[in-house]
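What follows is a single structure, written as structure tokens, with notes after it.
A single protein chain has been omitted from the complex, and every remaining protein chain is retained in its original position.
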């Protein structure tokens, strides 16, 4: 029995140490990077029973990805293994003002991009699951991945699961028009939409005078139960402000704005989703509490290297409770 | 003949590189960490003749600690060696806003915690020493350590040494009440108290409208010759302001406030003590000068990794003289 | 439902990189090290359903150990968590002829050493398990650990599990006499004994003209179903020969002798046990096949850093089938 | 004006440090790896004017590869740049007896695999070049690469260049039958064939009672001017013997057998080719001398990490002259 | 045919990792560091044909320096090789407020310091070159280097090259008076002077009410065609503002002020010169455009480790065009 199941790609993330340029480096730090895995890990670390499905090559790199999920307590027994394909890779270089961090993707022809409807037994999986989460990256990977996402969302809706969707528009994978055409029909299966103002404008062409209006318009246009918008202010590349709002049942909720020193901002949005879903699934009636779990988890994520959020529920709750002393905890 | 002798615990400090979480790391940087050793090293680097006493296990880790002291010119010939006990360890993870740096202690049952009165020949040691420094950590380690600290302080007083004490309250080692009960009677042996406003309030329940009043009350309550209070303002986790005041002979002295970019703030308080004692012992009449040595040494400490202060007297004095150019020195 | 459950201590293993001496190093590589965990991991990697029980401190280091087990697919849901104790540590330095590798233990007062009968619900665990494995290290940790091992073995016997025991005498934990007195009565619960000639002589004072005679005597003295003896010939510190024999049902079986270039020999014996148990549990009638799985798995273990065996079933079976080409596989 | 031009793929080579398994690592050492680049580098380091052509993606990784060639003095001005494709990658794990080193390729859909006849202006290039070298890997990459190799070889023959070909059969890229069908017709353009006994048997089904007979048969079957066969004896994975023979004008030449301690054997065959071509192009009349350059360069290659040979002409010649003292050169 | 030729020293730069003090470190990161090489690399990366001349020892360290130039596409075929001298070294430690970064030079008796007029065939070189750049460091190295610089500048002027000079006063190499006496007569060969306000005041004793006046005075005093002044504001050691002005033909041009997070500021001035010369040599009529290339290239330089600027022309132009998003580029 799972509280949450997520579905998507995990890549091998390779980044040069200490701000070296990709062209310059003689070595790479290796991490597992993927939005839906990051959500799964956050939720699992906070105590939910979580499974993650993807398609991986049956080789040491595929096993490394599975290990990264398993070590966090995420169930990987439903992963589909491929005998011929590759693991997607992304190269990440860390920036410093005025050079932004940058990603070089090498993800074409990955095992997950070759997934097809029917490869995953959604019916069986969803019969033992409360909620399903996927992002707009998965359907962007390939037509097969888009079809499989659609299959999953329809099946999830049919099975009565709570469905969460993070819009996550990736310009290197498809055009805004392609995204719009593919994603719009999927939205009717979605209960919780997590997005940013920019992605919303680009994909759904929905804008508003403020975040609350954007959220309200989204909820009204698509019939979402909840809309959460994450909000990042880039002071510099090494320092940001971070917060989010949630719209639910005709009302907007806000949380404090976190001041962030950035070690690694990759996966911060997914940490929000993981925290929010933990909060929501542990108390569906308190959207403000869920929002606070999301923003606190996400704020903490920025402080550890790697896409994955290594903070604990206790740390999240201390931060929500006004903690976050700047002293050394000793 | 020593100018200064310090006494306390040194632990093996293990910290994951580059902001990794403890749970996440596959390796540790190793340093020697201990308040009284750090004071000894600062004072020795600045030119005093300094000895450090502790109790260490007779194994490679114990020898590593001795080496770390010796390489800085600190005399270690009076260290007591144990054949059966362990070296205390502390695990340190570096934070980034909003996650504070944190310490996991694994120091129980260390060789030093099993020290007993009579193991160190204080009479002999103090007959060749001008000043003695210990912190509130040492008596917190165990009843035997508390007894031995008391023994040392009484002997030091009897031998006419200048006695310096850094309050250094550690909540993980004892309660404020235990600290108060143990430390209060020891204070009559102390000439110089170094502390923070918070520790003073917690341990001695002495507060004031400002730092100067706190210092004055401390001096008056316990009859200290000098009270120094270090003052840290946490702007973020990576940036602090740092200064200190000293109260002496009815008068308060302040120094400039240093703007600090933090590489490693562990040991900063001890660098203050080391600098202050160097200044004091090289000119007891000029408390303002001693204070400036303390704050400058401590400000510089923040810029190198490890508990130990690697700056030179020349660097301290350049900074005191208004130096500290932001240009590259070349 | 588990095929195998193992029980014992896992320590944080800290080793200086590149043959540095412990006293010399400025950093440590960190691994999870423990005999029963290593057995569990090997068996799980080869395809068995495996659980591992221990007692861990509820802190980042305890979680790190759990993660290391989980990432290999080992079930950790029955681990007992302690709020106050520590994780045992061992420091390992790698040797080169004529300096042997050496270990400095710092394992006293670990959470597992404070285990007591009743803390683990063996009845419940064994009702869903086919086999149980423990080593002579666990009862050596403390009287409570010895009692709990006895409790487990009795319960396992009562529940009709296959019981495997690796003698693993550790001179730093107890005397041969203590080991003999504690272990002898436990042997009546054991089906499979894994040992070395030296440990057998020291603990049970059983010797013979060759390995086969030793195995036979052991089987006859204690009524073991199977006795396996691992045999290491140290050519140099970086090169060994390695093989094993098994005695079963009145007959001895031998396997080829492996020529080994040693990256890290820690955990090699446990890799043997894991391979042997995989072979045995997947075909109890073919002791020779089980032996071959054991020796091949163990031979491969020597080639990766860390206590844990990272080889795959496919690699083991290729090696058993006479593979192990010296060419690059490409 | 170039003495030598080589053509082929360069991959990003990623290898875990210190014998870690691929599945186990948290980081990779990065090198440029490719047979024809390695040949080009050896020849350039020894003093020839050398150009290398390939097709690379116009991104930081493509530039990194170009840099690795340029830093060794290899001309890269004729590289073809692609705006959309990827750089091939190979993952290398280093073995220890009885586990062989292994490679996981991720080279499909690389920029070079999409090369087509006409993309490189061979006529122009060959008008300023003395010799051309390519290996059996390049035509195995894709039909387009095979066509382009054929185009190059025909053009080279037409332009009167000396043509060198290293058979280099790669079972993961094509079957022996495919290799045979593609390569056999190309052999008529080849002057110098470099190969191993195994590859010759697999691809050309030519065997003999000894290396000399194999070489003779090859020369006679295809009309090669020179046939060189490299010979490796695997004592262990960390220690090999290495030599080669050359057949020329009806006569076989042998060189001493080198005893090799292996740091990294990748690229050793290419170092042979580079050394041999240096020797041959600097004195076409002395095949024995060319052979000695080849074996000495190759023997030295084993001692540095990375595919590329970092030794100097002076080191090669000292070794050829009977040098290779085991003392420290100081 | 070269667009630009630069001439000067390259040192081996050794810096302890992660803010360690020089006295403290157990290892060094190694880079190639030298003002004129850095200028050459920037210009070559942006597309100019660039050669670099220096004098290097014929040993592995000398070759390493040549490689670092070649990998960036800089021609090194005119480097003069010495059989007996050494490579200069500089040790760099990175600072944090209030400790500035610092350099320990060990550059005496380097191969380049022993250069003499006549060793480089300037006439031949300049007959195939459009522009020449050197800094005030080169003549400060030794009397021979000063003579050779003078020889080069005179020859460059005679050959009608555009001559660029970066004042770059180094107090550890000579006094301001020595600099003034040596450099003043050289200035008549110079078209473009690049400097800072401080260096101008120290060396030429020219000051003004603002940067523009200083530039105008310089241009008028020495008859420079262009004067560029780089302007750094040190907010902290890890954060600076950076801009520059250029004076040309009676008019001053300014560019935006860049906000900089500093990874490594060494070589930033040289990146300015390289960018400026690229801009100037690609369009001599547009001084404002050249200035923008200079400031943008220099701003980007601060974000990568090492003296050398690894940014691309595309990155520079995006930044000039108002880019520099703080988002991750993905």
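Per-chain numbering from 1; labels A, B, C, D and E assigned in written order.
As a convention for this text, a residue touches a chain if its C-beta (ideal position, glycine included) is under 8 Å from a C-beta of that chain, and two chains touch if they have at least 3 such contacts.
These figures come from a predicted structure and were not determined experimentally.
Peer 1: I'm checking contacts with the chain that's been left out. Which of B:68, B:99 or B:133 qualifies?
Peer 2: Answer from the full complex: B:68 touches the omitted chain.
Peer 1: Using the document's definition of touch, tell me which of C:31, C:45, C:225 or C:265 contacts the absent chain.
Peer 2: C:265
Peer 1: Can you say which of C:101, C:116, C:154 or C:312 touches the chain missing from this structure?
Peer 2: C:101
Peer 1: Out of E:61, E:112 or E:173, which residue would touch the omitted chain in the full complex?
Peer 2: E:61
Peer 1: Could you list which residues of chain D touch the chain missing from the display?
Peer 2: Chain D touches the chain not shown through residues 17-18, 239, 258-263, 299-300, 302-306, 310-311, 315, 319, 324-330.
Peer 1: What is the set of chain C residues that contact the non-displayed chain in the whole complex?
Peer 2: The missing chain touches chain C at positions 18-21, 23-24, 95-103, 105, 170, 172, 234, 236-238, 265-266.
Peer 1: With the missing chain put back, which residues of chain B would touch it? List them for me.
Peer 2: 67-68, 70-73
Note that only the chains that are shown with their structure count from here on.
Peer 1: What is the distance in Å between the mean C-alpha positions of chain B and chain E?
Peer 2: Comparing mean C-alpha positions, chain E is 45 Å from chain B.
Peer 1: In whole angstrom, how far does the Cα centroid of chain C sit from the Cα centroid of chain E?
Peer 2: 61
Peer 1: Which chain D residues touch at least two other chains?
Peer 2: In chain D, 21, 23-24, 26, 67 touch at least two other chains.
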